[in-house]
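All protein chains but one are shown at their positions in the complex.
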């Protein structure tokens, strides 16, 4: 941690800071420049983060040097982590897995039909929402447990793993009974009580990036889960909020390489939310694979005119099939496979 | 709702849309221009919102005309709403109430001492966090129930109402026993299950704006609460996330007038989070009062060097006292009082 | 154009609007709903854009229906435009051209050496800045005409076309004498006098997106150039400013497909500025090709420790060569070639 002092900082103020850091068991290293004195504090920054050094007299700014996350960092673990969903599905290896299905689970028949469609095209994991976070209280809120059953049955029938969103700690037991992967939605990325709860489980977690979360905050949210003992976390980049309104979100393609540099955990990309319009999904999905993502999640619906949510960003089966063929080629070009 | 068609839209496609809206009980009004045909759909938009018209063949874009919120809107209720905290504290009237106190509740003595300080300076509501949302799992997470007790005792002793943040539905019973106002934090503004739960209670709710929530989304979150029967909602503008890094957040001063135009509910401003640095709080607080806010929430700490959270943005007692004197003058200039 | 009226709008106000539009030669179509009356105005919106209908009494909001650009739009020209730099270099066809070179032109020898390096690796267009827009007045501002000479000589020697940035209308004559493509930098995307000037020339223009320009504004800036008669415009996506600080900019990968839908003009991606860090350039460049870009611009320097600008985002020759090999594979996977 670097403490930059004001030009007018006194010796007394400098000593006050040095004493404080000494009390915390840290060593302070003073550099006196012509314009500023700077104090470098050596040792574990965690101890210091709790101490608001910015308010100490004479201090102009405090600059942290170490990343605030530990367990999720590349320094903690050099090799790529592989999250095992089941013996056949490993996320983070050479194979790029595709999760696909409707935004909301709507009925048993549609779930079963869509599972067949996406499985045939090459998806290995079935998605579908039973508890839906909706901006409006008057919109469809999901089928709840009934929906979970439809998802589980369709997944079993087509030999696919399943993923669904969990919105409330109280639903965790229920959801764990039916699905293989727990999705934490963008709006809950900093629902810290929920993060702690899924951290205590033995289920893989798909952690969506908050709509305006920095990569650092996202890694910190994963740290919440790992710090409770659950290391099976997959990041999900799904677009961030910017000033641009031509798309629903701005897919942060840079985030893939940044996360890969900073963390050992795998990263998935959701081009459906990342663009918000089906006509842009193929371009974004191919870009994500070329950029180095480990998995994809794509919304597919065979009758978007009747979809209960996210119709505008869902691919028709025929478009999904065509995309999967293209993705196989792009994956091969970057030495991966789908 | 306005449906703009593509230049190449066919008669068949137009008929398909008109039939669909007719089935929903709505009337379609077709305008044929030289470059585009436009269909205006007349009637309650709620019915249409569920139908993803964007995916209908021939449709270029769908433009909603009506606001998606009802109960929170000025059209639903023309006069300003006043939220009654207790017989002496009404939020939304001529009197601007100030909530003040430490970020986190740290001990019984400090809570009691700070309550005395802020009460004497003119604050009427005591704030303090017992459950703290922290970016890092390694940071102080709050005293929990013990903290709530300290808050309640200090509030009672100094005849102040109390406000504290609720992070989890499961803590609601507990928190309701100790405090007068339930604060929904920025990170939970779209925690819809929590919103529904507080909507069922008879407690005033302080609804903080999400760090990247549009004003429209913020009003929709309030709609969740009102739609469950609880009309005592106070908005809290606390700064939004932008590209600017000189401040922790960018206080959206425009939001005050916008909310006043669109909604009948009162609005409070939090200049502590809105700036993130104590040296900027006074300027922002005076601006908020001049702009027309109904209440303020300000973090105060008498020993920020030892504060367990948000030290850098907390005012010292002497600065808070000076600010309260200044605020009284600004309030008088805009025909309000503090 | 759709004019949404306030609930309390009077017949007199409605008539006032209808009369105004009639005077402008347009036809108004009135739809009376239960909650709002809506007026659709049919005819060329250009006439109306100049008239601030928002301020007419009774008006709540005005929603434009047509895009404000004409000549750059897909509706104006259905097929992809190809910008011819010289008989061998066509931008917008099957071949993806790569522009490469140093950020600033630093000396004749370095320019010549780097030209040889990037040409050998497969680049066909040589880049280098002679007039540099620098945030600080104390930073290196470019070699000016001398630099242009070095660029021209190196381009000629290695049979490459050349591109350089123009910052001031007064330099246009000079720059045109030495280079093949005129680059308008991000900071000048809305320097409308400069846009008009390059619009009068017969040189291809590379139009960088402003750091916070919407895609619509970017297309409008191109419209300035085309409206003066110069149709040889290439868009350049180079990252936008968002809240994320882990990268210098956020590369808007979605913009490629959006621009392709809305315009017939080709689009180039600059992954060097789009990421700001050399370790992220390869991932972003591959993503751009997979997403469908028509060209790339990449900064290369053989001694970044001594680079006079943008060292941190420049690739070393060996990394550039490796990247070019990878890009050829990705291009082939999406049926293009490099």
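To keep things simple, chains are lettered A, B and C as they appear, and every chain counts its residues starting from 1.
Here is the rule we go by: contacts are C-beta pairs under 8 Å (C-beta built on N, C-alpha and C of every residue); 3 or more make two chains touch, one makes a residue touch a chain.
These figures come from a predicted structure and were not determined experimentally.
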item	value
Displayed chains contacting the withheld chain	A, B, C
Full-complex contact with the absent chain, from B:103, B:148 or B:251	B:251
Touch criterion as defined above, residue of C:11, C:79 or C:305 at the omitted chain	C:305
Of C:78, C:170 or C:202, the one touching the omitted chain in the full complex	C:170
Where the unshown chain meets chain A, residue by residue	2, 4, 7, 29, 31-36, 38, 40, 42-44, 63, 65-66, 75, 212, 241-243, 245
For chain C, the residues touching the chain missing from this view	20, 46, 49-52, 54-56, 68-69, 133-140, 167-170, 187-188, 190-193, 196, 211-212, 217, 220, 223-224, 227-228, 241, 278, 304-305, 307-308, 310-312, 314
Interface residues of chain B (partner: the chain not displayed)	212, 214-216, 240, 242-247, 250-258, 261, 274-275, 279-280, 283-284, 286-292, 326, 329-330, 332-334
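Everything that follows uses one rule, which is that only the chains that are shown with their structure count from here on.
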item	value
For chain A and chain B, chains touching each	C
Between chain A and chain B, centroid-to-centroid distance (C-alpha), Å	26
Centroid spacing, where centroids are CA-atom means, of chain B and chain C in whole angstrom	39
Shared interface positions of chain B, touching two or more other chains	212, 241
